[in-house]
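Selected chains only, in their assembly positions.
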Amino acid sequence: MQAVSPTVSLPQDPAVDATIDADRLDASLAVVGALVDECRVELAPEGLRVRAVDPASVAAVSLDLPADAFEAYSAAGETVGVDAARFAEVVGLADPGDSVRLVLDAERRRLHVLVGELAYTLGLIDPEAIRAPLDPAEMEYDCPASLTIEGRDVSRLVDAADMVSNHVRLGTEPEPAAFYVEASGDTDDVALSFAGDDLAALSPADAESLFSLDYLRELARPIPADASVAVELGTEQPVTLSFEVGGAGEATFLLSPRRTVA
Amino acid sequence: MQAVSPTVSLPQDPAVDATIDADRLDASLAVVGALVDECRVELAPEGLRVRAVDPASVAAVSLDLPADAFEAYSAAGETVGVDAARFAEVVGLADPGDSVRLVLDAERRRLHVLVGELAYTLGLIDPEAIRAPLDPAEMEYDCPASLTIEGRDVSRLVDAADMVSNHVRLGTEPEPAAFYVEASGDTDDVALSFAGDDLAALSPADAESLFSLDYLRELARPIPADASVAVELGTEQPVTLSFEVGGAGEATFLLSPRRTVA
């Protein structure tokens, strides 16, 4: 960490002062940026927390970076509104191995992002102006099937299904136990089938739902190729994809099903 | 090879059932895709065979993948029509080292392309609806000169000539023995000259023809940089470029000359 420039005045005794590995923060922000432009970031004593829903209310993301994922972390419990894409772009200026220090100037509504000799002052957005996350009470669903798949296979199933259609059917069946993926186009069809041996875990049920590939493509992008992705599925229910980011954070995507055409 | 999903029903006793290294098939399809979108693929007992001509009848391609280029090969002698670009895209979903299995459902006019846990069902095109390849009787030509050049030099001569013109003159001369390339622009000219020592083989003659760079650029693209390309040239005659693909297939491009402006 460089001494900070005299041209930047940091607040004394700031509400938040946290330092984290740049790559870890970058990977975490990419998860949020897959879904929303602006988001509320909670900086609680236990760590950083984001809950966000996309403008069409089709998908939601939750991200938790616990305090011990940081090299140093001090936060009283502030909620700020940030431009997630811009925040990620600033963190992306760091070299591999660099640390990023975040200092909140609550009074002047600014987040100082300090990387080496660089001090970026990010203007904050009124959190009240940002769409509220889904009420968890509205997000109840019944997903009897679960499985664990590698991140690279999530990308692969999206790429394959994308060749023939705009939506994809995800399902499990108990006998023989398998996780399957199907997409149908005008002339061509795609099917993938993962047996129990192909997966780190598989707890199947009679479960099948249809999803938008436009969404699933965006959600797959920030999932690391070597991540273990825990998937929960039901019938005409949302799918959830949970995985670790940056070796320390926990991320979950939830994607609502499309209505199946009879 | 994964067990195939119950969601895909393969024909019993299929007319074609062949397994091949994905990279080998990919390199072969790229040769055909350089020239045409749709093509007829013959699946004869001796191997896979493609003959195709571009819509303007300026260039032709032939590709032979013998049965022993496959890990397993069984074919009775079917001819199918395929979308070459789409077929290549499916094969491109394979990881390096993967095998691709091709199973023809002749009755339902579908080719099943199986890669790991993925089953892609490719709708076939009526081969009668695809432009017939050139009749070999019409393709007689007189090419007294021959030479062997590296694939990377084919790319290089195209790149250089492309900087000044839309067409390029290819020729050989016996004394001193050389293969030469010339292109002329409004202000700039390009010339390349390869003596016998620069080439794996050179059997020169008084031979010179003019070719379209738009075509030659497309044909050069799938030629591997380290391939030995056998070239045959005449005077106002087509040029042929023959090379090995994927370590087992034989490909030949034929490109008609442009009429030389007097």
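Descriptive notes on the structure:
Lettered A and B in written order, each chain numbered from 1.
As a working rule, a contact is a pair of C-beta atoms (placed from the backbone, for glycine too) under 8 Å apart; a residue touches a chain by one contact, two chains touch by 3 or more.
This is a predicted model, so every value here is computed, not measured.
Of the identical chains in this model, 2 are shown in place, and the full complex in the file is built from 3 copies.
Rule of thumb we're sticking to: only the chains that are shown with their structure count from here on.
Superposing the C-alpha atoms of subunit A onto those of subunit B requires a rotation of 120 degrees, given to the nearest 5.
Rounded to whole angstrom units, the spacing between the C-alpha centres of subunit A and subunit B is 44. Touching subunit A in their complex are the following residues of subunit B: 2-8, 86, 89-90, 93, 117-123. For subunit A in complex with subunit B, the touching residues are 156, 159-160, 163, 173, 176, 178, 180, 182, 186-195, 198.
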